[in-house]
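Only a single protein chain was left out; the remaining protein chains are all shown in position.
Moving on to subunit A:
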């Protein structure tokens, strides 16, 4: 059933449409952004076409270095938690009855339909002192008086994991569903404890899927800019928040573009690094 490999130029024609779309809607805008990042900022005005490095120079400071590392660390935490929770969850889900699977997937898809704004406001209410879950704990007698559970790092993390979790499951699900059940059966027949079999058979078998999922959630979380504002303190603001500030409120497009380019480059190199490590592992 293997399709014929393309031989003539015409065989590549189905690729033309996506290629044009990708060029028009991704490559060109990105190119414009790179271009603007070198323009000269006119304080109190806008910018003039030029080739200067001042926006990049401004970014290279310990302050922005700190914000960048925080953003990367936060995204990595979100991705890690999502994969650690999502992996066993999806494994069980893929083995559950049909109607159980469908109800879970519908629930998760409905979370996807919520905007970041709604998720942010919902969690800030849930974690608030006046209307939040701590009131429930007080009512149950587990706490003396209600407390505010936001804003802090935990609240930001909770909101972002909540938002990214459906993606995690949706990316893991197809691979899980295709996983050969006889692998587990063989391990069990040979006397392995279910947990051990899961960790030593299922996890290594899906290593590439795990890496791919981690990277996807990581990149997704890196772009988050609303939840850190709604659920965090200023020290939890990500680089995306500062990019928005520059672009929308300071109309400093060159600086905003430079920060965005930097973020994209760092992301791409981290993703490349992860893939490279993954390939080396696979080769040995």
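By definition in this document, a contact is a pair of C-beta atoms (placed from the backbone, for glycine too) under 8 Å apart; a residue touches a chain by one contact, two chains touch by 3 or more; residues count from 1.
In this text, contacts and distances are computed from a predicted model.
Matching "ABC transporter substrate-binding protein", "STAS domain-containing protein", "Heme chaperone HemW" or "Dimethyl sulfoxide reductase anchor subunit" against the UniProt entry of the left-out chain gives the name "ABC transporter substrate-binding protein".
In the complete complex, the hidden chain is touched by one of A:101, A:128 or A:208, namely A:128.
Only one of A:171, A:230 or A:263 touches the absent chain when the whole complex is considered: A:230. Although one chain is not shown, part of subunit A still touches it, namely residues 41-46, 58, 63, 67, 121, 124, 128-131, 148, 151, 229-230, 233-235, 237, 242, 245-246, 248-253, 255.
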